[in-house]
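Shown here is a partial selection of chains from the complex, left in place.
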Amino acid sequence: MKPTAILLLHCPDKQGIITEVTKFITDNKGNIVYLDQYVDREDGIFFMRIEWELDGFIIPREKLEEYIQTLYASRYNMTFNLYFNDKRPRMAIFVSKMSHCLYDLLARYKAGEWDVDIPFIISNHEDLRYIAEQFDIPYYVWQIKKDHSNKAEVEKAEMELLKKENINFIVLARYMQIISDDMIKSYPNHIINIHHSFLPAFIGAKPYHQAWQRGVKIIGATSHYVTSELDAGPIIEQDVVRITHKDNPESLVLKGRDLEKIVLSRAVTKHIERKILTYHNKTIIFS
Amino acid sequence: MKPTAILLLHCPDKQGIITEVTKFITDNKGNIVYLDQYVDREDGIFFMRIEWELDGFIIPREKLEEYIQTLYASRYNMTFNLYFNDKRPRMAIFVSKMSHCLYDLLARYKAGEWDVDIPFIISNHEDLRYIAEQFDIPYYVWQIKKDHSNKAEVEKAEMELLKKENINFIVLARYMQIISDDMIKSYPNHIINIHHSFLPAFIGAKPYHQAWQRGVKIIGATSHYVTSELDAGPIIEQDVVRITHKDNPESLVLKGRDLEKIVLSRAVTKHIERKILTYHNKTIIFS
Amino acid sequence: MKPTAILLLHCPDKQGIITEVTKFITDNKGNIVYLDQYVDREDGIFFMRIEWELDGFIIPREKLEEYIQTLYASRYNMTFNLYFNDKRPRMAIFVSKMSHCLYDLLARYKAGEWDVDIPFIISNHEDLRYIAEQFDIPYYVWQIKKDHSNKAEVEKAEMELLKKENINFIVLARYMQIISDDMIKSYPNHIINIHHSFLPAFIGAKPYHQAWQRGVKIIGATSHYVTSELDAGPIIEQDVVRITHKDNPESLVLKGRDLEKIVLSRAVTKHIERKILTYHNKTIIFS
């Protein structure tokens, strides 16, 4: 794999943006290997993901952000993020007691499916330490008291660890705690949660039980970025599975597990590939 | 097709029910061609659908209901319905302005897919009269005023027609009016609606617009029996289709149409086949 | 809807193509409303669909093809097609005896879902004339003899009608005849068929029966362009539905009908929107 630069941007739609950006890259001897764009006609916003090879590219990578800022971002009122494919993102995993999502994440990690580092796992329980040990990954436990009296303190310690380890994004792999606004602000649209329902149906606790009580014929799982409003952040991925009247809350939990882990992992894949743009509490997912 | 009797029942679960019912049919020379049952262990309720051929069956069909009542229903505290496969149910269709569900229902009817009679179509608008004429089916229009001042009167006229024509069940094929409690009580669990969302998400008006605003990645449609609570009746069938950030409310409406008509027709099929039992605001759908 | 030009092209991949094409449109005062592209890295082929508004565009529409040919097509070794969104394509439907696909196509047509003209229907049987009459569309019957002795003659008459009516593309809505090479050559990648299996499984006759005999748990339908090799043309769209051991060939036929009509109509939609490019017996489907 050759080194590439990945530019994710959005700005008010205007004629000629694609031409200018592609010309800039081509003129500077960059070989474009990916281009996808989307225009929200309602709001008049232009979104783009463009990736080009850095071999032979005239502008040095450490100057690239500055050049883009000067040449385009200010002129077009762009919001942009620049990544390099050879800089592996660092991902932290938060878990509670259920193992299925954690195993799925770590199995992919171990198989080399993702270009990512996972320096540690955080939990509020000891239960899954054995899995961390199976995979030789440090496992930190900070138990949050039922009255939440130590929650601020725990999050402070977690934030220090996240910072020290240069964590880029967080995956909540069935972590059964609400993340405080402080942590969310430090990782805006960089905390990925899996909710075990087809959102916005069955927000909050015990969604499988809610689904069973309502008598739905299909259940779902939803992966989304965490925002300060519970289960209401930008949706990244959803999937569903058919059920029947023979199912009960217990069998729904079992069927749901497979959904949860697959949906969460698809969302993590898209995030690692830098194929997600968020705007107005929605996601643009480039393919 | 040979004539059969179809018995749908539920009662408190008790050992020996299946044995007794099957023995009753076999002893009286009935050949069982379908048996499916389900036990709700939570509530201890037994549900069954059993169908047998009437040729050679000793008990005459006009006495059958009485025998079942005497021999089993009172003893087991059963609720039951008895049908005969050669008695075609009579179905009324209610529409407003959208044609896709109506065409789908009538195309199946015309192709002989369903063993059903459709003596008329009711609407609150003239718009779809041309379809009724294409298929030579009487089309009645009762316009409901915006202030609903004539709603009671309209429903009275509709109820008279339904009664006069011996209608067994009603299909709301995107009928954009709320059915009053009186009509619902006359057709309990016999009015089938199609709601253009994956219930219980996006109850009420403009669900595709709601879905687009929430940024979901999958949209759905739900067919359910109408109860007095809006969009909250027993769900019969649901299905979904994947969407992307490129969709807007208009494209969702288009994609949703295909879902709506298929989901509604599947529900109607199950109803016509007498394969649905309702209990506690849920459906048991025999396969 | 404002008038637009739609350019579909493919050529050997080369740096700068996007820049040049978008610059050409922008420089000539065209407002780009759609751009999607795809690069086949294996074969080094660039594919693009670009659409722009013609209001204010400097080059007159009757000169546009010539300009593109001169400026780009020869230089880049491009294969391209140019369409105008206000020029409705003309579509012929071929049917045999089954009505479900025909009804679905005509219901959409009548509802104005498609920007298309359907000047006539061709069949080898009288069976569906009543539907053509319901929709006031001319219905031509040319019966092909079992020994195919008159097939060449029939196709000659059909070709004349297609030509006289300026038909742009043909939809085989469960037309149970093999199209001859001559007709295929006159409409390369412009004859859309629906095959009632998940191709390449169950090619040829009686696919539902084949599926039942094999004991599959899912059945499918496939819409593809017709080529001289049976059921082997470029696939446009596929979808599936779950079945169980309780299904038999008859119930598969019923379940399959819904698949067939939806899959066929999705393919027709993409074709009408000029969002399909074919290359090496595959399709690129722009979204």
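Letters are used for the chains, namely A, B and C, taken in the order the chains are written, and counting of residues starts over at 1 for each.
Rule of thumb we're sticking to: contacts are C-beta pairs under 8 Å (C-beta built on N, C-alpha and C of every residue); 3 or more make two chains touch, one makes a residue touch a chain.
Since this is a predicted model, take the numbers as computed values, not measurements.
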item: Homomeric complex, total chain copies (3 given); value: 4
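The rule is simple: only the chains that are shown with their structure count from here on.
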item: Chain contact topology (line, ring, star, complete or other); value: complete
item: Fraction-based call for subunit B against subunit A, same above half, different below; value: same
item: Chains linked by the largest number of contacting C-beta pairs; value: A-B
item: Subunit A and subunit C: spacing of chain centres that average the CA atoms, whole Å; value: 38
item: Centre-of-Cα separation between subunit B and subunit A, whole angstrom; value: 42
item: Residue numbers of subunit B (touch at least two other chains); value: 244, 246
item: Touch list for subunit B against partner subunit A, complex; value: 38, 41-42, 198-202, 214-218, 220, 234-240, 244-246, 248, 281-285
item: List of subunit C residues in touch with subunit A within their complex; value: 15-16, 18-19, 22-23, 26, 31-33, 35-37, 39, 41, 242
item: Complex interface listing, subunit B residues touching subunit C; value: 99-100, 103-104, 107-108, 110-111, 113, 134-135, 244, 246, 254, 257-258, 262, 265, 287
